[in-house]
Each structure stands twice: as C-alpha cells, then as structure tokens.
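What follows is a structure written as structure tokens; I'll ask about it next.
Omission of a single protein chain aside, the complex is shown with its protein chains in their original locations.
Letters A, B and C mark the chains in the order given here, with residues in each chain numbered from 1 onward.
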Amino acid sequence: MAKGLIKGLGITLNRFFKPKVTVQYPEERLPLPDRFYGRPEFYYDKCIACNMCVNACPNRVIKLETETVDKKKVVTKYDFDQQYCLFCGLCQEACPKDAIKFSKDFELTRYHRPDIKIEFVKPEMVERKKAEIKKAAAEKAAAEAAKAREQEEQNPAAGKEGS
Amino acid sequence: MENLFVNMASGMRSLLASAGLPDTATDFILMFLKLGAILVYILISALWLVYMERKVSAYMQCRIGPNRVGPLGLLQTTADIGKLISKEIIIPRCADKKLFLLGPILIFMPPLAVFAVAPFGKDMVAIDMNIGVYYFLAVASLSTVIVWMSGWASNNKYSLIGGMRVVAQMVSYEMPLILSIVGVIILTGTLNMSEIIRAQENVWFIFLQPLGFLIYLIAGVAETNRAPFDLVEGESEIICGPFTEYSGMGFAMFFLAEYANVVLVSVMATTLFLGGWHAPFGLTFIPSWIWFLLKVYVMIFLFMWFRWTYPRVRVDQLMEFGWKVLVPLSIANIFVTGIGKYLYQTIRW
Amino acid sequence: MTRQPLADVIGELASKYPGIEVSEQGYLTVPLETLVEFMRDLKENYGFNFLTNVTAVDYLEYFEMVYDVSVVGEPDMIHIKCRVDRHHPVVPSMVPIWGGAIWQEREVYDLLGITFQDHPDLRRILLDDNWEGHPLRKDYRYEGGRE
C-alpha cells in the first residue's frame, strides 16, 4: 500500500549521502564554451564603420557615429546600450571584420544605471586614429609630392608640356 | 556527566539554602532558573533546527545548503533572525491591530508551557506533574487558537483560509493523537511522564504499540503542520496561510514556533514510545539526557525526511484520512491493547 | 476510413459555394455572408474538427480574418480567409462550431478590434480593460518607448 511512499524515502535518503552538485560560485567557476555571449567587446582598430552591426541589431542597442577625416571614416562613437541587449549575437554575425565580439564575462551587473551602457570609443582613441589618418594622409601626400617632384626632375619637359 | 544538570540544580539549592533563604524562596528561584534554562534550550534548538532543516533539505536535494555565515554556515539562522528583527513590522490596513500583534507574542507560549513537564533525563524534569500527558495535550492544542486568531486578524483571504484549515486540521488530528496515546496509558496506568519512561525500562513502547506509534507519528506531523500535512502554510496554494501578512520579527516568531512545536512532538514521541532517557543495548555509559536528545533528534530528522520527500495532501483527503482511517485504527488499537493487557494480567495472575 | 484528398475537398468546396476564391497554394477566400455555413459544413461533412489558428490582418482597406482548420490525427489543413469591412468589423463567432476559438477570438478582438457576434465572453484579454485603440491595426500610433 505504502510502497511508493517508502521508495520515495529511500531515494531522498540515498541522495543524502551522495556527492553534491553545487558549484561554489565566486571561488569555483564552470568552464564556459567559446560561443558564450557575455559582455561585448569592440576592437576599435578593426572597425570599418560599415554600420552592419547597427542594422543587424534587433533592439537598436548599438549607436555608431562617424566623422570623415580625409575621405576616411573615423568612428567617433560606439555606444553599446547593454541593458537592451538580447545577446542574440546577430551583430557579431553581421560584422565582416570581427570588430564586435562577445566575451565570456557574464558578470554584467552594475551598481549604477549609467554604468550599464558601454562607451567603447574614448576621445583619445579617436584623436589617435585621426592623427594616424592625418599622418598617413600627410605622408601619402608628401610621398606623392616627392614622387611628382621626382618625376618632374626626371622629366622636366613632360611637366611643362602638361601645363 | 550523568548527573551534570541534576548536580547543578542541587548545588544551586544548597548555595541558596546556605545563604539563609527560606525553602519556599529557594524553590521559587530554582523553578525560575529551570524554566529559564528551558527557554534558552527552546530558542537555541529552534535556531539550530532551522539550520538543520536547511542542511538536511539541501543534502537530500544534491545541494550543500548554507555554508557562508560562520563555520559551516552555522550562524546563518542567527544572521537571518538579525535581519528579520531589523525589518519593519508591516500591519495591513483594516487588520485587527491588537490581535494581529498579539499572535506572534502568544505563539511561543504553548510550547514553552509544555516543556515544563518534559523529562529531559533521569530526574531532569522541571515540574514533575502527575497529569503530565494530559497537560501536554491540553496546552499544546492552544496554539491552534493563536494561529487561527492571527489568520483572522490579518484581514487577508489567504490567511483566513489558512486559519480555518488550522482549526479543521487540529480538530481532526487531535483525536487520533490522543487516542494513540491512550494505548500507552493503558499499559502504564499513569499520566506522569517520568513514570511512563520508567515503565519502558525493559521494552520500549514502540515495540508494544507499533500501530500506536505510527498513528502518533502521522498525527504528530499533522499537529506540527509539516509536509505532507502542511496545508496550513501550503506555500503553493495559499502563499503562507495565516502568516502571509506577517513580516520581520512577527514572521520569525511563527517560524521559530513551528520548530519549537517539532521539538515538542518529538520529545513526546521519545517519552511515550522511544523509552525516553533509557539507553538501548545497555550503552549506559552515555548520560541519560544525551540519549534523550539523541532520540529527539532522530525523530526530528524523520520529520524533515518526510517533509522533503512527500507532496502535500488535499484538504478533503486530509479529513478523510483522519476520520476514516486514523480514528478507527486508533480505536482498534485501544481495543487490542485493552484485550492484550487483560489477557496478560489473567495469564500472569 | 481513408480521407478524401485535400485537393478534392477544396475543389468540391469551391464548386459548392459560389463566392469562394482559391489561390495557387490552396488558400480559400470565403465571403463573409457564407462563412458560418461554410465552416459548419467543413466541420460536419468534411471532418475538419480541429480549429488550430484564428487571427486577422489589417490591410488598411479591409481586415482579413484567417482561420486554419485541420483534422485531428491527419495531415490535412485548410487555410481560410475572409475579408471584413474595416469600418464595420463584425464577424460571426466560431465558438458555436469550435469551442477552441474562444480565447483566440478574444485576442483578435483585443488587438485588432474586430467584434465577434454571438461570442460568449467578448472582453479584452491581453491588454488592460481601459486600453485605448487596438495595437495591431496598422494605423495605431503609440507614444513612449525608451528614451
């Protein structure tokens, strides 16, 4: 009559002496797979400002702003509003240059609401990039000028004819 | 060791007597000391039992349970109580304020009062009453009124349903509880707890009254409102029953009182069926009071084991089981016991 | 009992009820007037006893009720549509035929504002009782949202 009741007691008592499955979290951690969607990471130098991730995002989490310096796009703002993120990975999938990626960091809680929004691009990064572009452009211009001068020197007649 | 507490008491008595106090005053002071000791014991054991319950449940569920506050998490309950004390006591609008606040104050009274007659060891009983069992049954059932009162005073429908369930459950399970004890009383012919324990020197009544013990066990679980008879709280149905609206210390009092009741029922089971302070297999080198507590904790473990294995019965099934199964069985038990005793006596004499 | 092939059923129905349009995929468009009669016929004579899906679409000029009816234990399913006047969106309820329409029609009523005649309990179901408008209509404008 009470067979099931006694069997149930047996199961719980059996479990009482068996090893436990708890993982003592902050000290012990389970390994995370490579595909895990944790905190997003942005690689500033890889980004080509193609806007693919912005368009792929279902929840309009990413805000991308660019500035054109010497015909080149410079990312001046890449804000990731994490509180609205669905962690679906569509941005990562859309990015052609792997500039946005999800890391394995899952401890995303913050004490203050504004801290949740990640502003990836720092002003100094923009400055550096701009300087780099300008420098590259200047170098290129200088090289071109030098080349032109060289050509001119080698072939002064042609230059004159052209003008 | 054996007479640790007894010697302490007699030492105290002689100390007070040497101070020139009259006998009545000494008795008076000593009585208070004994009751104070019981109070401390109940509170500490309630705290410890909350911890034990959490550990037992965790171990049965492949978990570890509290292990952060203090060594092995031993201070977890203390921390919880500290938190509950510091919380605001919220009184619902339109609640009967006086009764609402009276509930948690009174809830500890019945178990406290009953423990006065509990024999914790050889000669270790605060008040050796000759109607101890009767006193236990009478006072212990008082808590019903208090729980019902708090349920009614809360002005919450869940609380009210819970309160009504308490009454219904107590009325139907007090009956088999008492009737199951009657078997023991027939065997011993006394209501005095110490006498009952002394009568079990050779054989524990669990062997003479197995059915009585089983009925007592089931009814005892129902008395303490624990699974599978935890309809009063019935978390998945009526939130927390009569305690739904209680917060902070009020809730903590009910919570601890539940464990005090568990200890109480276990103490009674030990006294009536498990041979009280008698040591089994002649292991008398262990003091009697340790044996007693050991048996009490085995009983408590049994209660916890039930709770973490069984689902809850339904209210009509509870009533049916109480009235249609337990009451007839316990009456049959009394009948058989009576005949058995008569036969025993006629054959012997 | 072997069932009539689905294509035959559709063909037979199309010839039986004059106003029915059949699309390439086998979707039926039934006029509102014969809808109840058609549905009852479908259940009682063709054994389509399981109403899986009831919904509606707002096409700005008109509403379109969509019913998907199938047979328990069989692969057959018919996709039935019915145009409803947008200014006077009243449709006969399917609850008397298939009880399962009860909540789905409430949902349609709630989100698209189509009224069902003879529905036993036509109240809003997902939105608040005091909600204004019907969100799944294409001309529904909402304010708020984030930032």
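By definition in this document, a residue touches a chain if its C-beta (ideal position, glycine included) is under 8 Å from a C-beta of that chain, and two chains touch if they have at least 3 such contacts.
The criterion applied here is as follows: contacts and distances are computed from a predicted model.
For the chain that does not appear here, its UniProt entry gives the protein name "NADH-quinone oxidoreductase subunit D", which is one of "Urea transport system substrate-binding protein", "Hydrogenase-4 component B / Formate hydrogenlyase subunit 3", "Branched-chain amino acid ABC transporter permease" or "NADH-quinone oxidoreductase subunit D".
Of the chains on view, those touched by the hidden chain across the whole complex are A, B, C.
Considering the full assembly, B:D230 is the residue among B:D230, B:E245 or B:E258 that touches the omitted chain. In the full complex, subunit A makes contact with the omitted chain through residues 1-5, 7-8, 10-12, 21, 30, 32-37, 56-59, 86-90, 93, 102. Although one chain is not shown, part of subunit C still touches it, namely residues 25, 27, 49-53, 55, 57-58, 66, 68, 72-75, 77, 79, 98-104, 107, 111, 124-128, 135-136.
On the side of subunit B, touch with the chain left out of the figure occurs at residues 57, 60-63, 157-158, 161, 227-228, 230-231, 234-239, 308-317.
To be clear about the criterion, only the chains that are shown with their structure count from here on.
In this assembly, the C-alpha centroid of subunit B lies 63 Å from the C-alpha centroid of subunit C. Each chain gets a centre from the mean of its Cα atoms; for subunit A and subunit B, those two points are 62 Å apart. Only residues 5, 8-9, 11-13, 15-16, 18, 20-22, 24 of subunit A touch subunit B when the two sit together in their complex. Those residues of subunit B lying in contact with subunit A across their complex are 56, 58-64, 305-306, 308-310.
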